[in-house]
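Encoded as structure tokens, here's the structure I'll be asking about.
Shown here: the complex without one of its protein chains, the others still in place.
As written, the chain order gives the labels A and B, with residue 1 at the start of each chain.
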Amino acid sequence: MRDGMVSRGLRNFGMARSVIVVFLVYLLAHAFYLGLPMGQLFSSMLVRFGMNGILALAMIPTIQAGMGPNFALPLGIICGLVGGTAVIELNLRGATAFAAAIVVAVVLGAATGWLYALLLNRVKGQEMTVGTYFGFSIVSLMCIFWTLAPFHNKEMIWPYGGTGLRNTITLKGWFDRILDNLWSFRVMGVDIPTGTLLFFALFCLLMWMFLRSKTGVAMTAVGNNPRFARSMGLDVDRYRLIASVVSNALAAVGMLVYAQSFGFLQLYQAPLFMAFFAVASVLIGGASMKRITLSHVLIGNFLFQSVLVVSMPVANVVFSDNMSEILRIIISNGIILYALTRKEADAA
Amino acid sequence: MNFVRKNSVPLFFVALCGTGAYYSGLGASFLLNEIITRLARNSFLVISLIIPVLAGMGLNFGIVLGAMAAQLAYILVVNLEFRGFVGVLSTCVLSIPLSVLFGWLTGILFNKAKGKEMITGIILGFFANGLYQLVCLTFVGWIIPVRLASMLLPDKSGAGPGIGLVNTIDLRSVQYSIDNLWKIRITMPDIRNFCAWMGWDVTIPPSIPITIPVGTFLIIGLLCAGMYFLFRTKLGQDFRAVGQDRTIAEVSGIAVDRVRVAAIVFSTVLAGLGQIVFLQNMGNLQTYGSHVQVGTFAVASLLIGGASVARATVGQALLGTLLFHTLFVVSPQAGKNLMGNVQVGEFFRVFISYAVFCVALALHAWRRIRDRNAGDE
Partner (left out) sequence: MILEMRNISKDYAGNRVLKGVNLAVEEGEIHSLIGENGAGKSTLMNVLFGMPVIRNTGGFTGEILFDGRNVDISSPKEAMKLGIGMVHQEFVLLPGFSVLENVKLNREKTKPNFLSRVFGKKMETLDYPAMRRDVRAALDSLEVSIDEMMPVRGLPVGYMQFVEIARELDKSKIRLLVLDEPTAVLTESEADTLLGAMRRLREKGISILFISHRLTEVVAVSDHVTIMRDGELVDRLSGGEADVERLAELMVGRRVTESVRERSVPETGAAILSVRNLRVHMPGEEVRDVSLEVRRGEILGFAGLAGQGKVGIANGIMGLYPAEGDVTKDGRAVPLNNPREAMNAKMALVSEDRRGVGLLLDQSIELNIAIRAMQTQGKFLKKIAGLNRIDAAAMRAHAARMMRDLDIRAGGEGQHTRRLSGGNQQKVCIAAALTLSPDLLFVSEPTRGIDIGAKKIVLDLLCDLNRTHGVTIVITSSELAELRAVCDRIAVIYEGRLAGIVPWNASNRELGLLMAGAAKDGRASERGAA
């Protein structure tokens, strides 16, 4: 009886999750054994947890609405980047800059999410494939924008000759670490990025409230069973649209939070693969292509980012320099493949 | 009107290529040369996508694995210092078992993700790329021994060979060994003198001879004939039956899962051979880059030719390759002349190769809805 409960508990926790937990514990032990600075390691685990959180959170609306993970995340991310570059161009600084960037990003994210949903509602059943390639094509289209857009701020454009914005724009002096440093403190050698964590918590709370609102429940019904939703007069396309709008706006905000921790805005090809890491992190947390909860996001985001943070120094000491990057690709895509091939109880 | 509507995608790209060619200012003979080279180089890869489409599995983004098999075979052949046509031939022989293995695994994976083959293929490509890097970057020279020290990255101290394959592997020893089997050159008449004589004040770049790798084209022709033949065999009929309706095929006693695996194995093997043709023309192997875009470019080419996720022909593959690569050649120059920036053309080209996928799928969905409405009346 007891044995049954243990194995069932393990199954509920999920194979993938268990493997990753074991892997993480091993990595931490190894790091300790190698004498790496553990305090620093834990600090960066917390920072990465906070800075990637909202991007992972953006997966909730689309999965709930039955559109699968939002592989078109780069669309929202780029809106965040546009917000970021716009405030720098306007020479805003500090909290004002960050707030203004978020406003711009949210508006753009929501608008583009709306347009994107018009496409998605035409290709039901192929959302993931179309999303991936839509994300890619937006990234390359925006490359043209970064090259041609009339930005003038000297800190953003190439210093000598060349047209367009730089690949990487430093945020030092603009809104670098503005949340990380807010109310941050140090305990037992670990820096706590209070602002970032609180900001993420705020968005989790908002998401929780959204999911338990009338609209949120309707969206869940649409995702669970479109025929059920239609039978009570819900407009399926409309709720898919709402999901896309919310997800993209979150991605835009998420990008800015990410950037303030990271310290740079990375343009051009940089957002290309960011969706996959966000998708992988929620899947590790136990989400599937059709079902996701807040706890999946929290657990998954923590596990995935922690593994990356800890594996980097460990792998680089033990193996070659590229090892951690390769590991990241294998883990994140491996987990998505695993989720794609897992049999799911069909809603229909 | 019907013709226009049916062929809207290829027609749009014909117009785009025409405009691009006009603004690029490239000479006709140069353009022709480039296009012929690229057609010879890429057609094989694009054609390898057809079988899974007809077997109802959509566009096989998993052909990246075939390309990897080809590259691993090349690496082995270079390491063994085989040269010339023998080198290419042994690469083919070596690549096939690898491709079959990769294709078989891909097929099994796709059977577990029915209806989601395309996204699975895309992610599988990324995943396999990770494993490929793991092998080439950390295992080679460490676990896997290498004969030629020149193939390994230098050690950190710079003293000797370290771990991992170099970024570029020289394939000059086998370059053009298929193309050179039979090659003809046609010299276009130089019309500049004629223009000067007529007193026209036009600047036309000098004409260069056009090289046609007839041998490669013969092999592609052979492949097309092979495809024609395949779809007149029992196996080909099974592919089509499974592609139309999995359930009915199953009920009729066709082993659907095995047929689907066979389709992917065929596709992967052909993609491997296609990548061999591609690389023997290029003359060098970007160890970590040559295969990455193979899937995207091939898929984009096929779609530009007017194919959909459910329908594709050899003709569409060839037309699509022609158009896509014409765009490839002309867009940087056209971008420079129009926007004053080479990069813009480059970005535009990448944008097209991604965007065409979304557009084609949306058009397909739209057409399906329209057909259904028409059917109701």
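The rule we apply is simple: contacts are C-beta pairs under 8 Å (C-beta built on N, C-alpha and C of every residue); 3 or more make two chains touch, one makes a residue touch a chain.
What you see is a predicted model; the values in this text were computed from it and never measured.
Within the whole complex, the absent chain has one touching residue among A:Val123, A:Ala218 or A:Val307, and that is A:Ala218.
From the options B:Arg83, B:Lys112 or B:Arg240, the residue with contact to the chain not on display is B:Arg240.
Between the chain not shown and the residues A:Gly35, A:Pro159 or A:Gly233, the one that touches is A:Gly233.
Residue B:Ser252 is the one among B:Thr19, B:Thr168, B:Thr187 or B:Ser252 that touches the chain missing from this view.
Where chain A meets the chain that is not shown, the touching residues are 209, 212-215, 217-218, 220-221, 224-225, 227-228, 230-234, 291, 345, 347-348. Within chain B, the residues in touch with the undisplayed chain are 229, 232-235, 237-238, 240-241, 244-245, 248-249, 251-254.
Just so we're on the same page, only the chains that are shown with their structure count from here on.
By the touch rule above, chain A contacts chain B in their complex via residues 71, 119, 122-126, 128-130, 132-134, 136-137, 140-141, 143-144, 147-148, 163-164, 276, 319-320, 322-323, 326-327, 329-330, 333-334, 336-337, 340-341, 343. For chain B in complex with chain A, the touching residues are 109, 112-113, 115-116, 118-120, 122-124, 126-127, 129-131, 133-134, 137-138, 163-164, 296, 339-341, 343-344, 347-348, 350-351, 354-355, 357-358, 361-362, 365-366, 369.
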